[in-house]
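Down below is the structure, laid out as structure tokens.
Removed: one protein chain of the complex. Kept in place: all other protein chains.
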Amino acid sequence: MLENAFRGGRRYWILLGVWVLLILLGLVFYGQQLTQGLTITGMSRDVTWGLYIAQFTFLVGVAASAVMVVLPYYLHNYKAFGKMVILGEFLAVSAVVMCGLFIFVDMGQPMRVANVLLYPTLNSMMFWDMVALSGYLVLNFVIGMVTFDAERKGAPAPTWVKPLVYLSIPWAVSIHTVTAFLYSGLEARPFWMTAILAPRFLASAFASGPALLVLLALILRKYTRFDPGKEAIQKLATIVTYAMAINLFFVLVELFTALYSNMPHHVHPFEYLFVGLHGHAALAPWMWVCELLTVGCVVLLLVPNVRRQEKYLAMLCALVIVAIWIEKGMAMVVTGFVPSPLGKVTEYAPTPPEIAITVGVYAVGFLVLTMLYKMVLSVRERLEVT
Amino acid sequence: MDQNRRSFLKKAGRTALGVGCGFPLLGSGCSALKQGSTDAAASPIQWAMVIDVRKCLKKEVRDACTEACHRAHNVPKIPDPEEEVKWIWTEQYEHVFADQAHEHTEAVMKGAPVLVLCNHCTKPSCVRVCPTRATWKRKSDGVVMMDMHRCIGCRYCIAACPYGARSFNWRDPRAHIARDENNQLPSDYPTRSKGVVEKCNFCADRIRLAAKPVPACVEAANSVPGGQGALTFGDLRDPDSEVCRILNEKHTICRRLSLGTGPNVFYIV
Partner (left out) sequence: MSDKAKIGAGLAIFVLLAAFPIWYPLVFGGAVSLPEREPPRDGSHCIEANMVARHMDLLNRWQNAVVRGEGGPQYYQSEDYPGERYEMSLTKTCLKCHGIESRTGGTISCSECHTYANVEIRCWDCHLDAKGN
């Protein structure tokens, strides 16, 4: 089955070539990071997590969002998702691979990564995150390959896959909950220590993931013979709409608690985000764009006529992804460190080597995604012919 | 290949995979469960420090402390202030005691320089989050230790520390340690490599060998004229210790007490 990923037309190989080139570029800079240390990044004594961990957080959400297609299809027999489910599962595989890589490139001593397995520490959320993500990767890969193999053979999937599918549903919720727990259990960081962090993560995940799936489905429909069906795309669009609305609600709720209570600990991080603190306001423009996009997307997506027109839907889905990427992939992690425990504001901006390594990791994920999707498409095309 | 042989090979492969992954996982699980809880069940000793902020207002006292500590442990002086490595240093009163300072703080304390270091908490958050137990609270004397061999440099402990006590080595520190005229490093305490986190360790290496355990900073402060008693070090579990006497007689405050970490560095303000 996988051999289909190694056969393709010119456009396919060019796409793979682009990913490989970006990976090589990332590797060059990663080599520099291994030699010189993490000083080549923009992180500092006060802001010790930056672009890498922010991407990890965003991508865990994308990985978890596979549940939004699996749950309706398997638990509620929603047949319209029939062609989409495998795409969601393989997107999850690609996203988790990227998550693992982002953790790896962020480590100061990557050669010691085995220590997390050799010395399991049950009280550390990072240990459980590793367990949850590894398990999720295996689950989705096995489920995807086995069910797709069954589809290829025209036979029903083996019975032992069903319990795995049912397991993957709460597991998907748990991976993003555990990732939220990494942050929300730290009394040192009042911006993160909020019970709503896990629900926020899930809401934004269920908006950005399906939005990405919609975009991928539309791209596949444009360039290949794959068509998931209008109903599937519309249902995904509905899910994006409501998830984004709930996410917006959660943001407003957080703003209320912080601003109405007027507690400095709670106000300062939001102040930094939207208007700046102690003269530092690098993230403010990003945040205003993010919130305007969020509100705009919710308002527009709520109009069924807008959702039904796929060119507007595609644009809105892209903007949803941008908005949530800014929120989770830029703002959330860095703001936890502002102000520092000693009240200082140190700003953070990624350096070019850091960005190159990040792009390289994304390229690995997209390479995996391209190859897995190619496999799906090739097999389905052959099935259609016969 | 006929069906029976193929299905046998499949089953055999799955079993091998299961056993191959299962046993190490089982082993990991057992060792994980054998761990005791991270809360310090009353250790026989709990080292603590009392800092008299007024005696430390003199710059010579504070500089003597930081110099002595950083020399004793080969702490580098990184030129970029954003990548500093420091074990004990000075911060402003309003930043150290943000929950105590107010608009009408007494004049002598307004903007006063205060020494800060790792508080060797009773319930350390850094220990709670470390995924490899590269940092732990020593059971014998409550020092929050670092194992530089095990640290993977994930910096989760830095995110968890409410006191900003920890520093990460963003680059190789060796080039940034001031050497004497013979090109020798200040001490033979192992330097750290890039990619690991470090912090004050209450001179765990010094106090374990000495008859009268005294960290380098305390010793240095006491030998500066006017610095006698600026820093006091002792055992909280020993009711006759100097720290217990001071804590019993003077009013002391701690940093960010409401967070529940139970810091063991006390300040007389």
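In this document, chain identifiers A and B correspond to the written order of the chains, with residue numbering beginning at 1 in each.
By our rule, a contact is a pair of C-beta atoms (placed from the backbone, for glycine too) under 8 Å apart; a residue touches a chain by one contact, two chains touch by 3 or more.
A quick note: this is a predicted structure, and the numbers were derived from the prediction, not measured.
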| item | value |
| --- | --- |
| Touching partners, among the displayed chains, of the absent chain | B |
| Hidden partner chain, touching residue among B:4, B:184 or B:258 | B:184 |
| Residue of B:63, B:147 or B:242 in touch with the missing chain, whole complex considered | B:147 |
| For chain B, residues in touch with the removed chain | 74, 136, 138-141, 143, 145, 147-149, 172, 184-193, 204, 207-209 |
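Everything that follows uses one rule, which is that only the chains that are shown with their structure count from here on.
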| item | value |
| --- | --- |
| Averaged-CA centre spacing for the pair chain B and chain A, given as whole angstrom | 34 |
| Footprint of chain A on chain B - complex, ascending | 24, 28-29, 31-33, 35, 37-38, 80, 82-85, 91, 94-96, 98, 116, 125, 128-134, 150-156, 158-164, 167-172, 193-197, 256, 259-261 |
| Of all residues in chain A, those that touch chain B in their complex | 36-39, 43-46, 48-49, 103, 106-110, 112-113, 115-127, 130, 182, 185-189, 264, 336-337, 340-344, 346 |
